[in-house]
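Missing here is one protein chain; the remaining ones are kept as they sit in the complex.
Presenting subunit A:
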Amino acid sequence: MKKILEVSDLHISFHTFAGEVQAIRGVNFDLFEGETLAIVGESGSGKSVTTKSIMRLLPPDNSEIKKGKILFKDTDIAQATEKQMQKIRGKDISMIFQDPMTSLNPTMTIGKQIMEPLLKHQKLSKDKARERALKLLDLVGIPKPEIRIKQYPHQFSGGMRQRVVIAIALACAPKVLIADEPTTALDVTIQAQILDLMKELQKQIETSIIFITHDLGVVANVADRVAVMYGGKIVEIGTVDEIFYNPQHPYTWGLISSMPSLDSGDEELFVIPGTPPDLLHPPKGDAFAPRNPYAMKIDLEEEPPMFQVSDTHFAATWLLHPDAPKVDPPAAVKERKAIYQAKQAASLKGGQ
């Protein structure tokens, strides 16, 4: 698989009155052609900041890329000028936002908003752009596009608006599509429709998707690979199966344990204790250590490096160090591991 985007050692800070908030503290990941990479993590973990920086949409007056590279094609986006970025935005990399109720311009027709990137990047004539916009509306499943194209956002429901936002994002068939919690503001039935639509369009347009979410159920549905972020860093990254069935980092364990399952009965839902780290004064060791029941002394002293679990699976926890004691992961995680091993064993038998 070919790399389409390469983020290495990214550091981003926000300058506030209280001081420098180190929102991103060394993020590394690659995005391959045609894949969907989900970034999960709680609020404030740096998911949105990372992806906004890929489009350089962070507020220029108080944010700063301190260090690192964001390589797209041959351009380092971290160093790109505003002019260069204007050519990339909407054409090579585009974005779907969280709240469809507020992400469309209320005073502009849907048609105009979809045609805008077409006129801008593909230099289509007005008629051609309109034709293409009609096709896009049809593609994202909006009925009667000829009527709808002349309407304004307030004449659309939330789910329909998100389809329009998707049509705008896909107008120029971008190489990378960033979806920042695209289903969070929608109700569950519409969520499923939007996710299906995105999966189908991804196949047609052959784009890579970075999918930000804090909903692990959504992740399981759409992602090929998953990156778990905590305190401005990626703490674990791997394929969907690896993250869901063989998680290594105690934070991932916590996330998986706090997922409700169909057969969970009256017992209380698991909650990760404590609060996220204060990135104004980032902790010295592992940022998750104060909330981690498996924390060791070294977690408070030194940051864990990325340990390799498999070719595709990495996790930053000292528990993977050869000298670390063997610990017992939470029951929910053990169950999953067991299911996974059983499945693998079954598929091995089936293969023979």
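Just so it is clear, contacts are C-beta pairs under 8 Å (C-beta built on N, C-alpha and C of every residue); 3 or more make two chains touch, one makes a residue touch a chain; residues count from 1.
Keep this in mind: contacts and distances are computed from a predicted model.
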Answering from "Rieske 2Fe-2S domain-containing protein", "Spore coat protein JC", "Peptide ABC transporter permease" or "Aspartyl/glutamyl-tRNA(Asn/Gln) amidotransferase subunit C": the UniProt protein name of the missing subunit is "Peptide ABC transporter permease"
Filtering A:Lys2, A:Lys123 or A:His154 for touch with the omitted chain leaves A:His154
Where A:Met95, A:Leu137, A:Ile272 or A:Met296 are the choices, the one touching the absent chain is A:Met95
Of A:Glu116, A:Glu131 or A:Asp241, the residue that touches the missing chain is A:Glu116
Filtering A:Asn28, A:Gln86 or A:Thr184 for touch with the omitted chain leaves A:Gln86
Touch with the missing chain holds, among A:Ser13, A:Ser53 or A:Ser103, for A:Ser103
Per the touch rule stated above, subunit A touches the missing chain via residues 55, 57, 61, 82, 85-91, 94-95, 97-99, 102-108, 116-117, 120-121, 152, 154-155, 165, 168
